[in-house]
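A single protein chain has been removed from this complex, and every other one stays in its place.
And now, chain A:
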Amino acid sequence: MGESVPWIKYIELYVSSTATPSEQAASVDEVATLLKKGIFSLETLVKEMEMYLTTTDSIVRSRGNLLLAELLDKLASKPLSSSSIHSLVGFFTERLADWKALRGALVGCLALLRRTADVGNVTDSDAKAVADSYLQNLQVQSFGQHDRKVSLAKLSTLGMLIKSLSGCNRGFDGGFLKPCRLKDTNEVLLHVKFPSSLTKGDNLVYGICEAVDGEKDPECLFLVFHIVECLGQIYPDPSGPLANYAEDMFEILGSYFPIHFTHPNGEDDDTKREELSRALMVSNLFHGTMWSQPKLKLLKQSALPEDVYKENLDTYLYSDVFQLSFASTPLFEPFSIPLLLEKLSSSLPSTKVESFKYLSYCTLKYGPERMASHAEVLWSSVKYAIYMSPQCTPTKDSELFGGMGFKDSDVMMQAFVLLQEVIQQYGDFISLVLGDNDINAFLNSLNQYNEMDDIPSLAKQRLHVVGHILSICAKPSPALCNKVFNSCFPLLMESLGLSVEKSINGYLDEDCSPPAKFNLAAIYLCTELLAACRYVAVSLDSSTPALEFSQQTWSTMLNNSCKPLVKTFFSLLRSTEADQRASSGVYFGVKGLEILATFPESFLLASNSLYDNILSEFVRTVTSGSHETFLWTLTLKALTEIGLFANKHPESAKSVIFEKIVVEKFVSLIPSGESTMPSSLKLKAAFEIGGTRKEFMFKVVHALSAAIYTNFSAAYDEGNHESGKLMIQLLDTYTEKVLPWFLKIGGFEEIPLNFALGIWEKIEHTMYLNLSALEIAMGAGYKDLLSAIMTAMKKAVGSCSKESQEIIINKAFGVLSSSTSFGFESGSSLVKEEDVKQNLNPSDSSCKHEWLTSLFASVIIALRPQTSIPNGKMIIQLFIKSLLNGHVPSAHALGSLVNKLPLEINGMNCSENLTLNKALDMISPTFTGISHHDKVSQNNGSGVDFSSLRLNTLRMQSGINTAIGLAWIGKGLLMRGHEKVKDITMALLSLLMLDREGVDSKELQIIDVEDMHQLRTTAADAFHIIMSDSGECLNRAYHATIRPLYKQRFFSTIMPIFLSLLIKSDASLVSPTYTSRSMLYRAFAHVVSDTPLIAVLAESKKIVPILLECLSVLSKDVANKDIIYNVLLVISGILLEKNGQEAAVENAPIIINLLIDLTTFQHMMAIRETAIQCLVAMTELPYTRIYPLRTKVLQATSKALDDPKRIVRQEAVRCRQSWASIASRTLRF
């Protein structure tokens, strides 16, 4: 028959037992495509296939059935007529009885049941027939064994079967993978279609019970839980079919509790787990309530390591699904709650946690009526878990929370959740809690403890628990709050020596002084209760503004005892021990006052005067503090909290009072030097308080700037060194706190702008004043002051926009040019010898000069690249001149300039503005000593010849300054990726290699060997400047242009140069060259240790020998220890990488000898430690290479065992262990 119909060959291929699975799958696809295209109809197909579907050969029959079923699965979206669906369903339903071809029948039924209404789905009666046929024909649990003959995997069959059942239950919801459709179809069909179609519900439930009983496979289990959940939704009726079987059903279900999912350690474990997880996720999409992606993400983000997470994910998933089925119907309640309660007595904490979790969930689902009968048992088990045997541990910083900081165990946390849930659902529960004898006895016993430290640890834990219970009880509603207050508050007040009733009648005696000792336990409970009550008040306040608080009992009670309470808290604050240490009394005192002060305005009757009092007390405490005590910090924190609360409603009376009492007080404190408070505390307090609101911060900033300006004048006019010191603090606060604060909230550019302008203003008017007197008065502090002002200036300018920066720079330049000490009128680009000489003598004018230049440099350093700079040439001249006098900030400024200047300028006034090339043209002659214009013809106008530098114009000292300048300029150029950095490098190298042959004989006599050495060292260290990151300039905060990978680029350019120079210097090992060689190594070490390791590794073959040489040369001088350490770190990095190890193999003996020498390096522990760690890393090298060195290493490290430092000794032990065990068969000591 095959000849006439071409597609029949696919069917034959599929049915044939010789075809491979992939061929079979391909043929199904082919036929499905043809069907979709409508080349032939399904009916034709069935007719053609008749033989395969009904043959007596069971193998062929099962294949045929399966083919039809899979095709139907593929055609899920193709519309089919109802008659064909009916006949197909009928066919497959019948086939369910044919256990030899069962798989096809199952797949087919499932495929048909999943169809959605719009493409034609199964009718109710057909569905019923399918279900009936299932229940009649299939003994699910005994099924696996029978089925082996048909070579079907048990798993897939069962899964399929239960899936079909589940699909059936869901009312043919139209595809597991289309969750969006589910919403429309699931709910409706579930209720409408299914119950009406199935009259014999009992039968179904019974069948399901039978089907799921004893299920062990995880995937099927998952479906079981799902089915039970569906059943619960379908039959909510207490007299319905499920009710009859609820006990049986729950018996099946309950045996799985608690879910703990462990994976078998099989080979296919991973793939299986993956599949399973995916299946779970997909199915989970059905449950809107359950597993959402955020939750999964949360799990992923939690600190769990990946494998633990994977391990637990399934358990979590299962547990949640299970929980859902557990609580699916209240019908389970008589069985589930006892089970869960029983499980609470388990010794496994995880079981307890699970039980509490399920109980909370069940409480939510079953509703208060059903839970009421269990209330007593529930309370007793919760009480047992949290009160009788509390398992909470004091946190590390418990001291800071008045000794009451506890971390609850998981069990306790879940128990608290349950308690909260029960109380919310079923308010009467509270009478059980409040009437509990144990807890009341405990409350009464509190009087025996006066000091927090007296309380034994168990009682302390109980105290914490009772506090928590009271707070949970009071929080849900005002009514509950009333109850808690009625039962506990008088008791607590009494133990504090205060009476509730007395104050109702009138006043409390104002004279009656509170007792000397307080019952701190009661105070703790009081604060907890107050906090809970505040919570209620705030939530009421925000929801119903019109609510009358005064009608509530708790409110009345609290209002009445407010004053004495406040008094009690005050006396806690004032007690003598308050300023000593972290005392609990102080903590609760401050805490209590803070809570009272943050009640909503409408709540407390005597609110405002009380609020006044509390604030004044806090302010008094803070202002009288002489150093940062526990009380001081706590009070300040409380004030900030109150401020934040009050400022939620900026117009409220509380906010106004806060501003009047607190903010103004602290702002007024900033400038005055009279108060007992040290200025650092004043500034801190002012900043913290200011942080509560923008307007307050403005006030603080205003006062701060005013104080800075006043002190500026005082310091410079009168040389007042106290003002100078104060100023440093003011400036530090400004740069470290205030400016970042404004940057964070953004949009307040005028603050830094005004600050910078203000400083320049001050400078301008303080021009002729005696800085030298200040210098003498402040001594070393003088430098600090200058650097503080510079940092402040940099930060301020750096946080301005381009426009503001231009304003600042114009102002600054104006001030600078009006100063007489700057000879801007001389247009010479060359620095004259006389200038240098004259400026080397420190005088009053040079001192002022230094100040101005430094401040100006700070402005230049922080400019944005877009900011245009007026009079660039003069500025550059100024900096060059002061740089040659040894002024380092000028070098920073020059570096920043060459880093940011534009290459080209398009516009009208190009001549005015400075470009990079112009700047370089100006800079280079000074540093090379040869006028650039002389060489233009040779250089073709583009290059600058730095390398011709010789000492013909400058003396040694200037040479050193030149090297520093070159370093920063080079850094600036390098970071923007300009090619002229090469010229600078060559100039530095020539300085470094400088020797006597290069200097002509006349000058030779003048040059001191010491100076010479210093010059070379500076030149070598210049490479460190070039390569390292600087906090002072050329970083992101100061808008430097940074090209990516600039360090790597520099490394790869300079490495060949170093290599060739080193080879050259190796040739002649006579002494003068020898020093320059060591200098070369020094520079090399700087470059290598500042380059990212990955770049060094790529070159490790070439680098390693030089690095070793370098290390051996450098280690001769102790002064190099930091460099040695850095090089050692590079070596250890190389040794740990595979690439580097290959390079190390060749030099193994040399490396080991060097490292052994360094293990006894006396002057730095880190070097010894790292050297030994490197030795450990060496054991990773090939055995044959290192074995000969073993004895040597063991001998050497035995000395390190007696090292003065423990860390080194420990490393030595590790090292010996690994070296001793590389050849365990021959241990020799």
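Everything that follows uses one rule, which is that a residue touches a chain if its C-beta (ideal position, glycine included) is under 8 Å from a C-beta of that chain, and two chains touch if they have at least 3 such contacts; residues count from 1.
Keep in mind that, in the parts below, contacts and distances are computed from a predicted model.
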Have a look at "Centromere protein M", "MIP18 family-like domain-containing protein", "LADA_0H10858g1_1" or "Exosome complex component MTR3" and point out the UniProt protein name belonging to the hidden chain. "MIP18 family-like domain-containing protein"
Among A:37, A:396, A:744 or A:1206, the residue in touch with the chain that has been omitted: A:1206
From the list A:714, A:1150 or A:1220, which touches the chain that is not on show? A:1220
Residues of chain A touching the missing chain are 1165-1166, 1169, 1198-1199, 1201-1202, 1204-1207, 1210, 1213-1214, 1216-1218, 1220-1221, 1224-1225, 1227, 1229
